[in-house]
Structures are given as structure tokens and as C-alpha cells.
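Note that one protein chain is taken out, while the other chains of the complex remain in position.
For clarity, chains are labelled A, B and C in written order, and residue numbers in each chain start from 1.
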Amino acid sequence: MLVVMKQSATEEAINRVVETIEAMGYDARPIPGHQRTAIGLVGNDGRVDSARLEGLDGVLEVIAVSHPYKQVSREWKADDTIVTLANGTRIGGSEIAIMAGPCAVENEEQILGVAHTLRGMGATILRGGAFKPRTSPYSFQGLGVEGLELLARAREATGLAIVTEAIDSEGVEIVREYADIIQIGARNMQNYPLLRRAGQSGLPVLLKRGMSATIKELLLAAEYLLAEGNSQVILCERGVRSFDTHTRNLLDLTAIPVVKSLSHLPIIADPSHGTGLRSKVTPMARAAVAAGADGLMIEVHPQPDMALSDGAQSLYPEQFAELMKQIRVIARALDRELVEMPRVAV
Amino acid sequence: MLVVMKQSATEEAINRVVETIEAMGYDARPIPGHQRTAIGLVGNDGRVDSARLEGLDGVLEVIAVSHPYKQVSREWKADDTIVTLANGTRIGGSEIAIMAGPCAVENEEQILGVAHTLRGMGATILRGGAFKPRTSPYSFQGLGVEGLELLARAREATGLAIVTEAIDSEGVEIVREYADIIQIGARNMQNYPLLRRAGQSGLPVLLKRGMSATIKELLLAAEYLLAEGNSQVILCERGVRSFDTHTRNLLDLTAIPVVKSLSHLPIIADPSHGTGLRSKVTPMARAAVAAGADGLMIEVHPQPDMALSDGAQSLYPEQFAELMKQIRVIARALDRELVEMPRVAV
Amino acid sequence: MLVVMKQSATEEAINRVVETIEAMGYDARPIPGHQRTAIGLVGNDGRVDSARLEGLDGVLEVIAVSHPYKQVSREWKADDTIVTLANGTRIGGSEIAIMAGPCAVENEEQILGVAHTLRGMGATILRGGAFKPRTSPYSFQGLGVEGLELLARAREATGLAIVTEAIDSEGVEIVREYADIIQIGARNMQNYPLLRRAGQSGLPVLLKRGMSATIKELLLAAEYLLAEGNSQVILCERGVRSFDTHTRNLLDLTAIPVVKSLSHLPIIADPSHGTGLRSKVTPMARAAVAAGADGLMIEVHPQPDMALSDGAQSLYPEQFAELMKQIRVIARALDRELVEMPRVAV
Partner (left out) sequence: MLVVMKQSATEEAINRVVETIEAMGYDARPIPGHQRTAIGLVGNDGRVDSARLEGLDGVLEVIAVSHPYKQVSREWKADDTIVTLANGTRIGGSEIAIMAGPCAVENEEQILGVAHTLRGMGATILRGGAFKPRTSPYSFQGLGVEGLELLARAREATGLAIVTEAIDSEGVEIVREYADIIQIGARNMQNYPLLRRAGQSGLPVLLKRGMSATIKELLLAAEYLLAEGNSQVILCERGVRSFDTHTRNLLDLTAIPVVKSLSHLPIIADPSHGTGLRSKVTPMARAAVAAGADGLMIEVHPQPDMALSDGAQSLYPEQFAELMKQIRVIARALDRELVEMPRVAV
């Protein structure tokens, strides 16, 4: 950490900063420059609260030099983390994992039908919401436990792994009974009690980037999971807030190579929420793979215009099949391939 | 709701939209224009999911005409809501309510000392965090129940009302035993299970605007509280995410008159989190009152450079006293005045 | 255009809106709903100033239904515009055009050397700044006319077409003597006198999206060019402003399919400025092609750490060669291929 002093800072102000750093238990190292003095704080273990220094007299600004996260960083662990699921899907290695399914589980026919279709097209993970966080209290909020049971039935029938969202601590306890991956949604990225509980669940966690979370904040949220001893974490870029209203969110694909250089955790993309518009999902799914994503999460619905939620961003099954064909080619340009379902009987 | 069709939309596509609207249970009213056709959806009760229409063939865009919130809107209730606390403070009428105190409760001496000081300077509500949501899992997370007990002791000693944050459902149950107002923080603005529980608590709720929440989303989050039967809701502008890093957040004071025209709920401002820098708190607190805020939430710490969190944005007590003097004058320009502590013995 | 009235709007207020619309020379068509009345303005030719209606009594909001741009829209011209250069490069059809070169022209050795290298690797257009708009008045501002002459020499030697920026009206006159494409930079996207002059130049124009321009504003800026009779316009996504500082800008690749659905103009991507970091250029260049870009603009410098500007985002020539290999594969997934230099003697 570097405390930059104003040009006008007095000797006394500089000493006050040095004393405060030492009182906090760190070493202070003044670095005089031509224009101004800066004071290095040495020995930062990630717990220094810069706010205490920012307000001192004569301080121009405080600049973080070390990163505040630890276990998620590539400096902590150089090798890629690979999350392995019961059905053999590996996320984070050289393969690209495909999660697909409807926004919400609606009924048995819908979810079983789409699961068979998706399995046939090459997905190995089924997505489907049972607990839905909705902006309006008057919107459909999901089938709850009934939805989880339908997902479990679809897994049994197809061999697909299940990823579904938990929106509170009790939900984590229920979801872990049914799912292969617990999803933490964008709105809950900084819901710390929920993160701790998910971290303790023992299951892999899919952590979606918050609406306006910086990459540093995303990694710090993941740090909550790892700090509970859970290193089976998959990050997910799903679009950030922007000033343009042509798309629901602005899919920040550069986050993919940025995260991969800072962290060992796998990162996938969700172009369905990232764009909010069916016709943009296919190009952005292709782009995500080309940018280096370790997987995709895609909304597919057998009858999008009958969907109870997010119909506008759901692909028709035949569009998904076409997309799968295209990303197989793109993956090759990066010396990668799609996860294939192990050829076991189902 | 207005479904705008592309110029190239066929008769068939237009009919498909009309049928879909009718299948959803609403009336469809086509409006031919010179360039294109638009189709009005009449009878929207706030539950229409536009996504279902957006994805249909030939649709250019879907435009919301009614607002999706109800009970929070001024069209639902024309008169200002006034939240009244046990110590007589009224929030939302012609008076301006002042909440002040440290970011976190640290120990008895700190909180009681500052409570007496603030009471003397004219605040009537004491703020102080006992449960702190922190970006890093390694930062100080608050004293928990012990902090709540210290707050209760400060109330007993000074007559100040207490506002403090709950970060999960269990926290709501605990906080309501101690506080006069339950605070829902910015990171939890869309934590719907938490909102429901706070709505059921029977206590007034202070709802902070999320980091990048639109005003519509803020009002919809408040709708979750009102939908549980709790109309004692105070909104709080505390800065939104921006591209400039000179301040921690961008305090959006225009949100104050915007909210007041759309909703009957009171709205206050938190210039401490809104700017993150002590030297900007006083000007922005003055500006918030001038913009029409119903109150202020200000961080004050007896020794900011010893604070366990957010020291850089905490005022020194004497700065707070000076601020109080200035806003008394500004309030007069708007024919308002500061809430005064009822002259009861303490 | 739709004027949405407040629920409380009186008959008189509604009539006032109708009269104002008629006084502006359009038809007014009131549409009563269950909750409120809306008034359609029919016959909008793109010149209606909504501001005049927004401020009227009883008006809740004014919603644009027609798009304010005309000649750039796909509704005006359904077929893709293809910009053809003297050296045979076609931009906007099924091929993908590659523009590459240093940020700034520095000297003859640099620009001729890199031109030969790039030509060998498959680029057909050479980029290089002679007039540089720089944030600080103390930064290197380009070689001016001398830079243009060096670019012309490079074209003569290699057959590459030249794209270079003009930053004022006089600059347009000079640049058109030397370049195949005049570039309008992001900072000048709304410099309307400059746009008009570029529109009159008779040369193809590369128009970069402004730092925080919406897609609508980008298309309206292009409309200035077409309104001068110049339809040889190439749009360029080069990153927008964001709240995260990990990258210089946030490359908005979704803009590519969005623009292609709204407009017939070709759109390319500039991942060098879009990310600002060499290690992110290759993945984002791949992603842009996968998203459907009609071309790429890439900074390549023979010795990036000696560059006079933007060295950090310039690829080494061997990185560019590797990138070209990868995007040839990706293009195939979209049934496209790279523009190849016509096999004429040079």
C-alpha cells in the first residue's frame, strides 16, 4: 500500500502517517520524490483498512499495491482449478462445459423433455431455477422444492448434472440435497451470510458476477467461499450494468481473460442474461468461447413464447443445436474441445 | 405496455402478438402508424412479463407504460408517508431528521461518548453497525449482539433512537429486539428473502439504494416491504457506481426529487458512503438538504483515524456541529426545519 | 412517439398535449387505458423534439417509438453496405478485413518495416496515426503531414490501403490527399462540423464509437455522414467507459450484432483500444470475429516497449501472426473468411 502525500504536506503530517502505519502493526517506508513524498506500507496481509490512512492530514490518496484477495489468486495457486462433477464433467481444464436449460422449472413435461433434447445435443449440465429472485414481488417466483424434485428426476433420466440457485441460507440446505452445483445469483454476489453457507455446503458453487461488481469484488466474493474451505468454485460473467438500453446488460467478455490471469478459478459466461435477447445469444456465446471461457450457461426453452420467465432470451432447441456446431469449430482454434458425456448407460 | 413492431412485420406476426397478449389474459389494441404498427396491451396489473412478447417474430421492442410497482407509488397514495419513532422523531413530513454515529459500534466508551455528543448537537437518531457486510472476508465484521446491546444502552442514556443493519433473516429477528429502525444495506437491496422478513418485522425499515440500482428497482425493492404490510419505509440514496474514481461512489442527489415525485415514501441521503471522503461529506450533506432530502445519515467518529472501519469518511464531532449550523439555514430556504428532540427528561 | 399521461392528468391537460402535437404539424391519437391515457404522435419524420412535450402539465413521460435516424437504418436499406477500397479490400460482405499497424507513425524505418511484415501476415489495410488527439497537451501529438507521407510511401511499397485519423476540418482536407479511409476518433464522434466535412470528402470514413455513446447516438453520428451523401461508412466498436479499472475500456462486443440488426453499415472492432492491454488483445480479437465483426483494427508495433504512444496495447508481430491463424479458423465457423490481398504485383 502506498500513501501519497500532498506537495504541501508538512514534516509533521508525514510523521503522523508513519506513526499510524506503525501503530497498525506494519512497516512504513517513506519514498521522497521530486514533487512529493509517498510512504510505502510494507507487510500488508490483506487486512489493512486504507480508510484509516486516507483521512489523515496531508494525504492525497492511498493506493493499494497488494491485492486484498488471497486464496483465489494465481499467486496463491499457479495451476488452474478443475471442478469435477459426478457425471464426469470437468470445468476449468482444456474442455468447455455446456450448461443449458430453461430459466425456471415449470412442470415435469417441460423439464424432462428439454433435458432429453439437450443431452442429445451435447450439453452435460442442466440448468433450471426452482427459487427465482424476481425484481417485482408480483412475478412468478419458482416452484420451490417441487422444482428441485423435477430436476432430480431429469438427472436420473438423462445423466445430466444439475445446477440451480439458492437465494437464502435455508435454500442452500435444501438445494444441496438435489443439485450438483449450487448457483449464487448476481443479486446475491455480496450476500455474505449466503456465501459462507454455500462455502460450507461441500458442493461446487457457481458464483455469478454482480450487476456492477468490479472483478476485484467478484474475486473477493469468491474468497468468502474459499475461506470456508470450499475451493470448488466456478465464476460466471453475466453482463454488467451499462448506460445503453439496447441490451439488458453489457456482457463484459474481457473479464474472462482478466480473471484467468488473476485467478486459478474457472470462469464461464451466461450470454442469455448477458444480453437478454434471443438473437444476440448465439453470437455472444460464440464470442465467449473465443475469448477463452471455460464453459457456457445458455437458456433453452421448448416453447420460449410460453415461458413463465425470461422467454425473450431463451433459444429454441434447434438454435441451440446450431450453436453447438459452431462452438465446436471455434474451440478448435484454441486447441480446446467440448466436454463430452461419458458413454455410460443411462 | 406497448409492443412496437418492425416496419417489415407481417400481418401474421402482428396477429401472433395480439393472440399472445389475449392468451395472457389482457386486451390487445393495435395502433397503426405511418411507419409501423404498435400494439397496446391494456389492463396490465403489474404482473405482465414483457419477455414473453419481446422474443416474438417481428417485434422491435416492448415499452413499459404502466409502472411495475404499486403500493409505493404516489398514484396509489397521494399523501407523504410519515414514519414516526418512539422518541418522537418524524421522518417524511416538513422536518429534516438527522441520523449520526460511527460506522461500527466498537466499544461502550466510543458509542456512549459519541451518542451524548451527537444528542447535544441536535441529532435524534444514532447509527452504528453491529453486523457489518464487508467486501473482504478478512475485514472486521462487527461486534454482533454485543454491539446491539451497547446501542440499546446508548439509547437509554440519551433518548436517541437507534438505526442498525441486519444482513440476514436471523439478524432481523435479533435486530428488531434492539433497534427503532432496521437498516437494509445497499448490497442487500435485492435480497428478497431478507426484504420479506424485514417487511414482516413490524419495525420501520431504512432501505438503501443498491450500488447500481435504478430508481425503478429501488421502488420495486420497497414494494417487497409494503407487500408484507409494512408501510413504514424510509429510502436512502447513498451513491451509485461510476466510472470516476475520485470518490468512492457518485452521490445521485437528483434521485431525491425523482423519488418524491414518483412515491409517497420519505427519502434521506447518506453523504458519508456516498462520497467516501471526509472533506466531501459536509458540502454534499448541505446539497442533499437543498435538494429536498427528508433527512441525513452521517458518520461521525470521536477519533476517525482510530476507527475500525470507514474512518476516512467519518466527520470529527466539531465538523458535525458546524454542519448542523449550516443545514439549519438551508432548511429555512425550503420552509423546513430540523427535527428537534422532544424536551423530555432523559 | 407516445406521450404517456399521469393517472391524475385532467381532460384539459390531455387536450393541451393534443393541441401541441397538432401545432407541431403531426396527428395526435389518444389511447385510453385502464390506468392512464397515452397519446400517440403519428407521422413523426424524425424531427420531432420530444422536449417540447415532456414539460407539459400532466405528462409522465415521452417514449420514442420511431427511431430518429433514417438513412443508416436497415429499414431504409435492407442489404448490407459494402465499402470497397482501391486495393480490392471489401468491408461489409462475407469477408473479414484486417487493419493493423502502430498507434502512431514514428519514422520511415518503423512504418515501412511493419507494413511489409503485416502484409506478409495477411493484413490488407495499414493503420497509423499522424494527427493524434491526446488527453494531455504535453504528450506526443503525432508527426502530422510528414506522417502522412510516410504512410503513402508504405502503401506504394506494399499495396496496403491506408486508414488514418483526421481531428479537424483542415485535417480532413489533408488526410484525404493521402488516405484510403479517413478515421474519426472516439473523442470526435459528436464533433458535427468534422463529421460534415468528412461526409463531403468523398472518401470512406471509419467512425469510432464515442467513449459513452449509445448505439443510437453512434448511428445518429453516422447519419451526419450519410446526410452529406457519403454512404461509404464503417462503424467501429472500441470500448466504452466502465466502472472497472482492470481494463482501459469495456469492449462492448454485443454492439456488433445489435448494430447489424439495426443498420446496413459494416462494423469492425478495435480490441487494442478496447482493452488497453496487450495480453487481452488476442482473446478479444478472436471474440470480435466470433461475434460477427466485419473486420478488426489491431495495433502492432515492431518494438512495443519503444513505442511513442500506446505501447502497452500493441502486439508483437509474432503475436499478430498467431492471431491471424486463429481467426482464420473462427471465421470458418461463421462461413466467412479473411480478406485476401489481390495477387497483383506490388
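The rule we apply is simple: contacts are C-beta pairs under 8 Å (C-beta built on N, C-alpha and C of every residue); 3 or more make two chains touch, one makes a residue touch a chain.
All figures in this text were calculated on a predicted structure; none of them were measured in a lab.
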| item | value |
| --- | --- |
| Given C:Val83, C:Met99, C:Leu148 or C:Ile167, the one touching the chain that is not displayed | C:Ile167 |
| Of B:Thr10, B:Ser94, B:Asn107 or B:Ser279, the residue in touch with the unshown chain | B:Ser279 |
| Sites on subunit A contacted by the missing partner chain, in the whole complex | 2, 4, 6-8, 29, 31, 33-36, 38, 40, 42-44, 63, 65-66, 75, 212, 241-243, 245 |
| Subunit B residues that touch the omitted chain in the full complex | 212, 214-216, 240, 242-247, 250-258, 261, 274-275, 279-280, 283-284, 286-292, 326-327, 329-330, 332-334 |
| Those residues of subunit C which, in the complete complex, touch the missing chain | 20, 45-47, 49-56, 68-70, 133-140, 167-169, 171, 187-188, 190-194, 210-212, 217, 220, 223-224, 227, 241, 277-278, 304-314 |
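Everything that follows uses one rule, which is that only the chains that are shown with their structure count from here on.
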| item | value |
| --- | --- |
| Chain nearest the overall C-alpha centroid of the shown protein atoms | A |
| Centre distance in Å when subunit A and subunit C are each reduced to the mean of their C-alpha atoms | 31 |
| Rounded Å distance between subunit B and subunit C, as computed from the means of their C-alpha atoms | 39 |
| Chain centre separation (subunit A, subunit B; CA means) in Å | 27 |
| Residues of subunit A touching at least two other chains | 212 |
